[in-house]
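In this view, the complex is presented without one of its protein chains, the others remaining in place.
Entry: subunit A
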Amino acid sequence: MRSDMIFTLAAMAALLAAGLYGYLGDEPFFLTLAAKAAIFALAGAGLNIALGYGGLVSLGHAAFFGIGGYAAGILASHARNYEPLMSWPVELAGTTSAPLIWIVAMLAAGLFSLPMGLLSLRTGGVYFIMITLAFAQMLYYFAVSWPAYGGEDGLSFYVRNELGGLSTMDPWSWFLICYAILAVALVFIAVLTRSRFGLALTMARENPLRLGNIGVAPRRVLLTAFVISAIVTGLAGALYADLNRFVSPSMLSWHMSGEIMVFVILGGVGRLGGPVAGACVFILLEQVLGGFTEYWQFLLGVALIVIVLMGSGGLAGLFERTGVRKAAAHG
């Protein structure tokens, strides 16, 4: 628990330092990368609630990421074109207010996760993976074939959405917004895991029969965790759309689900700071290795295998073990 906290703070400090470097060195590209890392970390933190704390191997989190993205894109494009979202039964206008968009994105992702979770939780193991994947693929093909919002080509919207008087197009402000949201989400998850619900979730993962025995239906606990998980990843999707001022079906693709899972596994499954470290290292590798070779994803795959073989916990687990060894050496 303690080492998890230290690791989380270290990962967050590193991300902030990267942002600061971009700001002080006046390198907007670097700042944009740091913002992207914060957003990916948020998406991973969402998945981590299901995967790490609930033991639910979801290969469908791109669905929530994409729903968040399209929520932002659709609302903003309607507002910019002065077209109402719908005129019947009530007139609903689009919006460019970021907080409103975030709420809609979270609601939409949460709502979609409910039937998805209900159905996939009836099964376990490989079937759970396949059904979550199937749900996300369904959305992907829907987005590709639905012409209203760009279909395969996606949807661009030129300016970022608005947050109070902040200039969201300024890379430093935008980075700070993403970073602050990530920090709030991590605090929320830390609180969640220490609550009554967090304790029940641990038992639902490790021994569902026992949880039922003490009067709590494991499936209700897991479904709740799945929905919370989707909401957090959905928020990340809305931020990602704003970052790029663009959404496309690729946000819904299984590649995206896999990538979000890589952030978590690389950084440390079930560790608070795991997805932060995972997303940062992922983007770092993408930039560094991507410059040398087009096959950097292959090298990433090799790195992943090594990390998984070295034991659970990814980078966070590595940190824990060296910490324990040091403590043992001193004691």
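By our rule, contacts are C-beta pairs under 8 Å (C-beta built on N, C-alpha and C of every residue); 3 or more make two chains touch, one makes a residue touch a chain; residues count from 1.
Just so it is clear, contacts and distances are computed from a predicted model.
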Chain not displayed: protein name in its UniProt record ("Succinate dehydrogenase/fumarate reductase iron-sulfur subunit", "ABC transporter ATP-binding protein", "2-oxoglutarate ferredoxin oxidoreductase subunit alpha" or "Electron transfer flavoprotein small subunit"): "ABC transporter ATP-binding protein"
Residue, one of A:Asn81, A:Ser195 or A:Thr293, that touches the chain absent here: A:Ser195
Of the listed residues A:Leu24, A:Val126 or A:Leu209, which contacts the missing chain in the full complex? A:Leu209
Contacting the left-out chain in the complete assembly, out of A:Thr32, A:Ser97, A:Thr224 or A:Gln297: A:Thr224
Interface residues of subunit A toward the undisplayed chain are 191-192, 194-200, 202-203, 205-207, 209-217, 221, 224
